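Every protein chain except one is present and positioned as in the full complex.
Chain naming follows the written order as A and B, and within any one chain the residues start at number 1.
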Amino acid sequence: MSRVGVVAWNTFREAVRDRVLYNLVFFALLMMCAAILVGQISIGIEQMVIVSLGLSAISVIGLLMAVFIGVGLVSKEMDKRTLYALLAKPVRRWEFLLGKFGGLLLTLCINTAAMAAGLFAALYYVKHSLERADGIALVAIYFILLKLALVVALALLFSCYTTPLLAILFTAGLYVSGLFVKEMRGLHSETMAPAAQALLRGLSYILPNFENFDVMASAAHARHIPGMLILQNTAYAALYCTIVLTAAAVIFSRRNLK
Amino acid sequence: MTDAAIQIENLTKDYPHGFLHLKTKRSLEGLTMRVEDGEVFGFLGPNGAGKSTTIKLLVGLIFPTAGTAHILGKPISDIAMHQDIGYLPEQPYFYDYLTATELLDYFARIHNLKAAGRRDRVTRMLKKVGLETARKIQLRKYSKGMLQRVGLAQAILHDPRVVILDEPMSGLDPLGRREVRDIILELKREGRTVLFSTHILSDAEMLCDRVGVIAGGTLRGVGAPDEIVGIKAHGMEILFEFAGENTAAAALLSKATRTGNRYRLQIDEGELYPTLEQLRSAGARILSVAQIKASLEEYFMHLIAADRAQAAAVDVSGK
Partner (left out) sequence: MNRQNWGPVLLCAVLMAGFAGVWRLQQRIDVQREALHQEKDDLVLRSGPMLKAMSLEYAPLMADLYWTRVVQYYGDKNVRHDENFELLWPLLDVTTTLDPHLLVAYRFGSMFLSEGPPSGAGRPDLAIALIYRGIHANPEYWRFYEDLGFIYYFELKDYQKASAAFLEGSRVPGALVWMKVLAAKVLEQGDNADTSAFLWNEIYSSTTDPQMKQNAETHLQLLRVDADCKQLDMIVADYRKRTGHAAKSVHDLAASGLLPRTAVDPLGFPYVLDADAKAQLNPASPLVKQRRIYQKPLAGAAH
């Protein structure tokens, strides 16, 4: 196994032993309650409610994990100095970073997959059948994973050179601003100089656009999502993650540990 | 001439300092030093002298402002070099959710040790540092001494030729210190080069072939422990017991310090045998005879005092 893989597996193991995945229990409970409640409320919109609720929960839980664990990936190791012995070994710093990224991503994938299973279980319980159209929720979940990957990369980048608190703020801030990128692009104000407007427009393309991954409405109404979009979003996430991780690697490679 | 195991050339390190990191603080100044192959080298100095800084520079945790260093002929910037060195950090801390076996296995994989011999090697290492019984316990439950030993295990796991230890004895009880000392001696017997930093001088005196003394970021002296101090043998010290009065030895007795019936007498080396003869014929019971050497401790104190005086002088004149 390559060194990156070794670090990744260790990171995954830490998350598991850290009882981080207990959130799955909470999620399962949430889904069960929702399923039962929905059954009482009305017929016909179960699809929408369960899918919306489930996707929202998966997204929120995933984001919390991505931000908080992601930020700790490097800072915890630096604080606790577990990093010292490791970096004296023949492992390059970027290999370490990539391994951390991979490990957390793996954790998130497993977590999300488990929650997805819970979602479909709830859906089945309520509808007593599953149609092909329900598969659209899977696309939405895949998009959530892409989004989480990007968030983890950002969290990793910030944790390479600032304190954990600032890293959390920056990451969360970028996420929120990433949802309003479209508004920024069309920001309409007569008082703004054209230069400022052009700057905002440029910024709107450079900032990570998390709105790309939002297909919750489509999934809730079981509307088809074009395959091209899936490809494009995957490419976007991959490209952006590459940028961020490269920056993180370069910064971390020059960092003097205290 | 053989290549030195560790060759340091004019190594300098500045740290950013102060508000907005505009000033720099020089924590290491032009260090030039050699550690020969197969020797045990002690790196001595008070806290903040630059020992840890030097070691961290060598293993790549921090980067030099100027100067170079080579270990086994390879520059410190070469990551391949790390396969040949083992490092024990100061006050080590490892992933506390892992057991000792798992930790060593993790590091073994990092070192690319083949699966076949890996388990064997890990068990052997644990045995070597005396942690075999505790190998399945999570590290979070380990005592300080146990952590230190795990640290040593991971440092030598991959059979490195050079072992670098940062304050390996700190925080250990005498038993723990003994164990670490024994391991270091064994490493030496195996032909490895050992560089360790410490401020426990007696350990340095006992273990090292050579020591380097560093204070205030500069190297003050390198050599065998005796050389450093330049044996200013202050003579000999005789410890003896004497009961009763004997005017024959009265002159001697008055020069000695007395505690009950025991006397401690310091004399020039040349006078040793006549004095012993005198004491013996006076009926004293000789308990011990020892050489008085200036210890590294005194040398240290002297260095620190000199540093402080210089700093004070700068302060006064600089204003």
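List of remarks:
The working rule: a residue touches a chain if its C-beta (ideal position, glycine included) is under 8 Å from a C-beta of that chain, and two chains touch if they have at least 3 such contacts.
Values in this document were obtained by computation on a predicted structure and should not be read as measured data.
Under the touch definition stated at the start, the shown chains contacted by the missing one in the entire complex are A.
Only one residue from B:N10, B:T32, B:S77 or B:S281 touches the chain missing from this view: B:S77. Annotation: of A:L130, A:L199 or A:I243, A:I243 touches the absent chain (contact as defined above).
Listed by residue number, the positions of chain A touching the unshown chain are 180, 182-183, 186-188, 190, 205-206, 209, 212, 215, 217-218, 223, 225-226, 228-229, 232-233, 235-236, 239-240, 242-243, 246-247, 250, 253-254.
Note that in this section only the chains that are shown with their structure count from here on.
Centre-to-centre, using mean CA coordinates, chain A is 48 Å away from chain B.
Per the touch definition, chain A reaches chain B in the complex via residues 1, 3, 6-7, 10, 13-14, 17-18, 80-82, 84-92, 254, 256-257.
Contact residues of chain B toward chain A in the complex are 15, 56, 59-63, 79-83, 85-89, 91-95, 97-98, 106-107, 109-112, 151, 154-155, 164.
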